[in-house]
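Heads up: the structure comes next, in structure tokens.
Apart from one protein chain that is not included, each protein chain of the complex appears where it belongs.
In order of appearance the chains are A, B and C, and numbering begins at 1 in each one.
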Amino acid sequence: MQFQTILDEINTEIRPLLGTGGAVATYIPALARVSPLQFGIALRTFGGQEAAAGDSATPFSIQSMSKVFSLTLAMRSLGETLWQRIGREPSGSPFNSLVQLETERGIPRNPFINAGAIAVADRLLSQGDAKTNLLALLSDLCGEAIHIDAEVAHSEADTGFRNAALANFMKAFGTLDNNTAQVLDVYFNQCAISMNCVQVARAAGYLCRDGAPPYAGPRVITEAQTRRVNALMLTCGTYDAAGEFAFRIGLPCKSGVGGGIVAVVPDTLTLCVWSPALDATGNSHLGRIALELFVTKTGLSVF
Amino acid sequence: MQFQTILDEINTEIRPLLGTGGAVATYIPALARVSPLQFGIALRTFGGQEAAAGDSATPFSIQSMSKVFSLTLAMRSLGETLWQRIGREPSGSPFNSLVQLETERGIPRNPFINAGAIAVADRLLSQGDAKTNLLALLSDLCGEAIHIDAEVAHSEADTGFRNAALANFMKAFGTLDNNTAQVLDVYFNQCAISMNCVQVARAAGYLCRDGAPPYAGPRVITEAQTRRVNALMLTCGTYDAAGEFAFRIGLPCKSGVGGGIVAVVPDTLTLCVWSPALDATGNSHLGRIALELFVTKTGLSVF
Amino acid sequence: MQFQTILDEINTEIRPLLGTGGAVATYIPALARVSPLQFGIALRTFGGQEAAAGDSATPFSIQSMSKVFSLTLAMRSLGETLWQRIGREPSGSPFNSLVQLETERGIPRNPFINAGAIAVADRLLSQGDAKTNLLALLSDLCGEAIHIDAEVAHSEADTGFRNAALANFMKAFGTLDNNTAQVLDVYFNQCAISMNCVQVARAAGYLCRDGAPPYAGPRVITEAQTRRVNALMLTCGTYDAAGEFAFRIGLPCKSGVGGGIVAVVPDTLTLCVWSPALDATGNSHLGRIALELFVTKTGLSVF
Partner (left out) sequence: MQFQTILDEINTEIRPLLGTGGAVATYIPALARVSPLQFGIALRTFGGQEAAAGDSATPFSIQSMSKVFSLTLAMRSLGETLWQRIGREPSGSPFNSLVQLETERGIPRNPFINAGAIAVADRLLSQGDAKTNLLALLSDLCGEAIHIDAEVAHSEADTGFRNAALANFMKAFGTLDNNTAQVLDVYFNQCAISMNCVQVARAAGYLCRDGAPPYAGPRVITEAQTRRVNALMLTCGTYDAAGEFAFRIGLPCKSGVGGGIVAVVPDTLTLCVWSPALDATGNSHLGRIALELFVTKTGLSVF
């Protein structure tokens, strides 16, 4: 398929819609001042072909998209034992809800709600320098150095009371082994990682290659683990709109409040869209529309 | 692929496991007295090839698997307006929970939890003789007459207090238009439909054929609608084990407490497994293992 | 104390407020058409002195106030065994919520939320003709025949879907022994009993007399049981405003959506106020203000 042509078409169709819906996340200044009038899209195929359009080289805060990579790192280090403290079911509740955590005795429903990602961060911390290890993984996958936006990380820490509540609540249930402040430091820093669409599409490439990295080298995770990450993305990757995404787009996706969404067409390609204005479910408003266009134009969908 | 060989292998591997785990549903006598020492499997490919093994010709109560077909009928009659009263998100709660219904003002989370299927039954009832229409659809799809097991239907009605609670609760919120007793009659009867694995695999065939029926004739539902049914099955089709099924099996599935599970490999085949003993999540214990064997042996998975 | 003077004062102070706040219950026509411009108050002392003012002789639908009398009847017949299926704790949830019932496995929190009163009705039904027995108790206590308003009872049944949900839900958990339709018939009829302020103050008299009836005869319930009814009224008698009532009024009270509130000053008097317009918590708006005036003027409060 002529992917560059398709991405150009999508960019042309999305541009007139910039500023027409959704709103930028405002809970931290560094996110609030990002212009909503931006849209980028990039993909990388199984075979290494790349295409990009729009603001695909502009770095943005990957936020919850980082959960895919921290999960990957934890699956690689811990294997099946990871799942002793983290579930794999959709939550049916807002991503930062404490209710289910109380009912289910401190075990988060899945690694993509905040509680689950904080529990993953705890496990990574027990394995060593979690922040460094995560950046190393991303840099390896992208083939260039990836950084944390320190201002965003600080802001997250200053305003992350609900995440602090989740961490302390899990600590009370024995779900976390490490000091909650240290765990939250890992979590806030991973959310503050800055990447652009091209980098994300490249970094996530192993998800469409049964775990094989974009360039040479050993598998990032096994084929079975890769399938599982994709399954989790499809059922739990877009907050409380996972059903709607499966329904309309039909691809494993993971979104972040920075406005990015990474999508996987298994055995085919990985795709990253970015536009900062979010809809009511916390997913990128135009990113979602762009993914629908992509699926319609290409017929690619797992269903 | 030599599907008959694969199904025979699976049957051979499952037989020694009969009676080793799970328990038959006991809430109604007609289900309680079904022998757990049974296992059937059948598939039908996109192209019409059929294969079957074990007790694939033994009829069983399809129970919640009927929700796929009642949803199909409702999508066909009502189009997008169906979704005004029914959500499409995973529930994260037991299939018969009332809690979420209260929080979300009487709108069931999706058409595969009991509340959602009862709401679908209400919509079908507003379109005419829902029971007759559903049997007609199934009989058309199978190419042979499908029946309701009257004893099971009566038992469902006699013990269905929780479903009666769900129906009355939705009625209180205005989600149902019809008399609750009539709506429940439709629902209890659809659950009591009796089919065997071969029939189910055949009847569900349109789900792997972009909506086209197994034999000649117009599409059952559109291609887009078909994709959506598959998406709902993957995210919501196996009660509170949908994440686990996506994770381990990676196919759209819908299970019933009669012990059946129907699975779809889009563009490829539909498959029905049946074994009456259920695991703790209400899904067929050996049916699930058989599906894992099938996916491992064939490499078929959407991820 | 010159109670007649006090009631006259209260009536004089309340009259100008008629029509200035709250709204009449509208869920059934017979309640919706009651004029909100009515206010009545009546009391009867331990010693038998009576006083009344305003529309104290106008009959109204006692609704949930009936729960005090059905509970009394059940405590008398069943003693401590009544509490095997009904709790005694405040609910912290709306009076007709199903959530807590699910969490607590079908055992209603207390006999004054709807679920609890329906469970009490079930127990009364197992003792015989519950409707007749309840009317007989009330008629005995008042010294004159008390009746059910048939139109209200019919309307309750026609619109009582949420109560039907509660009954079926409890039936699913085994909390009810009888047919849900019969139990609901008892419940809807008790809510439709029609009385005036003077009659209610008289009928409730045993609550300020350690269980002794207003005229001659054996105790209605024991002294200990009487104390318990009063305790339940104070902690659970006014829906989700029980804390506020305890805080501002400090007397055991039970309200109904017909606009009545019965209050007890232990060892001293019983009091009934009535004004049909309800506040946001479902309690009589002016009834509550009248009770605050009464407490302020008399200094009577249990605290």
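One rule holds for everything that comes next: a residue touches a chain if its C-beta (ideal position, glycine included) is under 8 Å from a C-beta of that chain, and two chains touch if they have at least 3 such contacts.
Because the structure is predicted, anything quoted here is derived from the model rather than measured.
Enquirer: What are the shown chains that the omitted chain is in contact with?
Expert: When the full complex is considered, the omitted chain touches A, C.
Enquirer: Check each of C:G79, C:G92 or C:G174 against the chain that is not shown and name the one that touches it.
Expert: Spelled out, the listed residue whose C-beta touches the missing chain is C:G92.
Enquirer: Can you tell me which of A:A32, A:A57 or A:V99 touches the chain that was removed from the display?
Expert: Answering carefully, the residue with contact to the hidden chain is A:V99.
Enquirer: Could you tell which one of C:T72, C:Q100 or C:S284 touches the chain left off the display?
Expert: Considering all chains, including the one not shown, the answer is C:Q100.
Enquirer: Out of C:N230, C:S255, C:T270 or C:N283, which touches the unshown chain?
Expert: C:N230
Enquirer: Hey, which chain A residues sit against the chain that's not shown?
Expert: These residues of chain A touch the chain that is not shown: 97-99, 101-103, 161-162, 164-169, 171-172, 180.
Enquirer: On chain C, what residues meet the omitted chain?
Expert: 87-93, 100, 109-110, 226-228, 230-232, 234-236, 240-244, 246-247, 250, 252, 266, 301-303
We adopt the following convention: only the chains that are shown with their structure count from here on.
Enquirer: Examine which chains touch each other and state the graph shape they make (line, ring, star, complete, other).
Expert: Shape of the chain contacts: a line, open at both ends.
Enquirer: Which chain is most central here if centres come from C-alpha coordinates alone?
Expert: B
Enquirer: Suppose each chain is reduced to the average of its Cα coordinates; what separation in Å results between chain A and chain C?
Expert: 55
Enquirer: Specify, in ascending order, the residues of chain B that touch 2 or more different other chains.
Expert: Where chain B is concerned, no single residue meets two or more other chains.
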